[in-house]
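Okay, structure first, notes after.
Just one protein chain is left out here, and the rest sit where they should.
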Amino acid sequence: MVNPFFKNNGPFKISELLKTLNIKDDGIDLNIEIHDINDLLNSKENEITFFHSKKYRNLANKTKASFCITFENLKIDLPKTCTPLIVENVLLSTSILTEKFYPSSINDEFDNSVKHIEETNYQKKTNFGKNVLIGDNVSIGSNCFIGHNSIIEKNVIIGSNCSIGSNVIIRNSLIHNNVKILDNCVIGKHGFGFFPKKDNNLRYPHIGIVIIEENCEIGCSSTIDRGSMSNTVVGKNTYLDNQIHIAHNVKIGKNSIIAGQVGIAGSSILGENVKIGGQAGISGHLKIGNNVEIGGGSGVIKDIPDNSKVMGYPAKNFRDFLKENR
Amino acid sequence: MVNPFFKNNGPFKISELLKTLNIKDDGIDLNIEIHDINDLLNSKENEITFFHSKKYRNLANKTKASFCITFENLKIDLPKTCTPLIVENVLLSTSILTEKFYPSSINDEFDNSVKHIEETNYQKKTNFGKNVLIGDNVSIGSNCFIGHNSIIEKNVIIGSNCSIGSNVIIRNSLIHNNVKILDNCVIGKHGFGFFPKKDNNLRYPHIGIVIIEENCEIGCSSTIDRGSMSNTVVGKNTYLDNQIHIAHNVKIGKNSIIAGQVGIAGSSILGENVKIGGQAGISGHLKIGNNVEIGGGSGVIKDIPDNSKVMGYPAKNFRDFLKENR
Partner (left out) sequence: MVNPFFKNNGPFKISELLKTLNIKDDGIDLNIEIHDINDLLNSKENEITFFHSKKYRNLANKTKASFCITFENLKIDLPKTCTPLIVENVLLSTSILTEKFYPSSINDEFDNSVKHIEETNYQKKTNFGKNVLIGDNVSIGSNCFIGHNSIIEKNVIIGSNCSIGSNVIIRNSLIHNNVKILDNCVIGKHGFGFFPKKDNNLRYPHIGIVIIEENCEIGCSSTIDRGSMSNTVVGKNTYLDNQIHIAHNVKIGKNSIIAGQVGIAGSSILGENVKIGGQAGISGHLKIGNNVEIGGGSGVIKDIPDNSKVMGYPAKNFRDFLKENR
């Protein structure tokens, strides 16, 4: 799929990519053209992918990528159709190539393509407040409301019957039908991802987007960061209260309810019908099952199976929490 | 009292209301006109109220409402002047009737009545920044300051000597004298209240408002939601730090001090002279006494009597907390 938000500067010859990564070209056909960089699951022939942890062995087995940035000890899990490129730091090398393909995904300067909505086609089709700014190639469905001072940056797609509050900023996002995004939200900025480096950290590119499925409500002053390689997703009919922070790559299932000031760290995956009490926090890279209830104030630091109710810091079985705190 | 923020579409004949709720009309005079819907305490003759929990028996006893939406097992607590209307889900039925009386209280689209302050009467009376927007029927006292990009929506009342920061949004609120509301606050949006419904939750109406009494300060980027049936109130001379979230129907007594990033869930009632440390959370529907101190980071999940000092998650007696964590 063509990424509508970040321009792909490829294709690049594999010889150029090897040079960028400072890798020797042992028996590789240097004329092969590489069209894109993608994750193990979604990459195709003539694309490059990355594989940095045993955890993803099952995906590595089946990847269709022609090349894979990986470690020496992981290369045996790749199919024969995929040539391993051995590096010292897989994520860093991946970041460097991603930036090569998508240089505009590193920085989030303000969108200077925006115009006042009165100067666009949307002035007749949309209900809008004062000082609304709309970027190039934005698409807005019928019967939408956009409040005062809100900014919809370039290429954003908004469905029908959506209501965007005032002082909202949306970029790099796909908003489905019947979504409400309340005042002061910031949706779609790059995530908090970088390689710590003395005196000058190295940001890594974020080519993922934010997808908010239909019938969602996002409370005031919430922030939802876009994904790095995959997307950040809020499932259908999920409601978020105020001051919530959803980090990059998080996926939240449908019909979930998340109370105020909750934070979900990067890359965690939540099932459907999850209920989270106020101020709870969920660490990164966790899997939270379907129908899970997490008590207010909890700190979740490990996976939670389906149909569980937990509370505490660290979060544990709800009855155990009550018993210990009688 | 006439609600200045939401237009009452009543009166309705009781026959129409019964039909809306799908209730049989056993011996009720179908011509009675119902003027309003209100809580047990405040409703009057020819109004309808609701009673959904034994906890409110003492109020139910004395209600002056002519009709009350309730459960079969609660109706014995109503006075003879109040006819019970038995339903399966009291809150849902109440929500449906509230929406019938106050259809505009469901959605919070931006206020399209606003004008640039330069086009209003306040341009001579108020100290204002750039791009300040003022809705219809707003009232602002003398010697007020309103910062850049702030939005005061229709019918809001602001006292004298108030200072509103920049990028602030105020709606459905009554702000008394000498109040400071710092930058980026959102005051008066509807609360996080709805009936979960598969694939399409049902929002419930919020006809309450936010009242901020005199001499208060509300820190940057805080959110205070308006009430559903009652009001959200911040008492006189109470100071809130930055990034605080106050949910619907919360009442905070006077002379209280609330540090940064605290969250107070819906319908909790706090006494006077309460001190709350940073990042503490208070669950919904609790009663916190006068002169209570709550340590930073605490999670309060039950009522706290007057003059107590608590800390911990869940919050307990402060000395016990210290002893256990020596």
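In order of appearance the chains are A and B, and numbering begins at 1 in each one.
Operating definition for what follows: contacts are C-beta pairs under 8 Å (C-beta built on N, C-alpha and C of every residue); 3 or more make two chains touch, one makes a residue touch a chain.
Fair warning: this is a prediction, and the values are worked out from it, not measured in the lab.
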| item | value |
| --- | --- |
| Touch criterion as defined above, residue of A:K24, A:K80, A:K124 or A:K198 at the omitted chain | A:K198 |
| Option from A:S43, A:S95 or A:N131 whose C-beta touches the chain left out | A:N131 |
| Per the touch definition above, residue among B:S113, B:S160, B:N242 or B:N290 touching the missing chain | B:N242 |
| Residues of chain B (touch criterion as defined above) contacting the omitted chain | 127, 129-131, 145-149, 163, 165-167, 182-184, 215, 217, 219-221, 236-237, 239, 241-243, 254-255, 257, 259-261, 277-279, 296-297, 312-313, 325 |
| In chain A, positions touching the absent partner | 107-112, 114, 116, 131, 133, 149, 151, 167, 169, 184, 186, 189, 192, 194, 196, 198-201, 221, 223, 225, 243, 245, 247, 261, 263, 265, 279, 281, 283, 299, 301, 313-314 |
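Simple rule for what comes next: only the chains that are shown with their structure count from here on.
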| item | value |
| --- | --- |
| Cα-centroid distance, chain A relative to chain B, in whole angstrom | 35 |
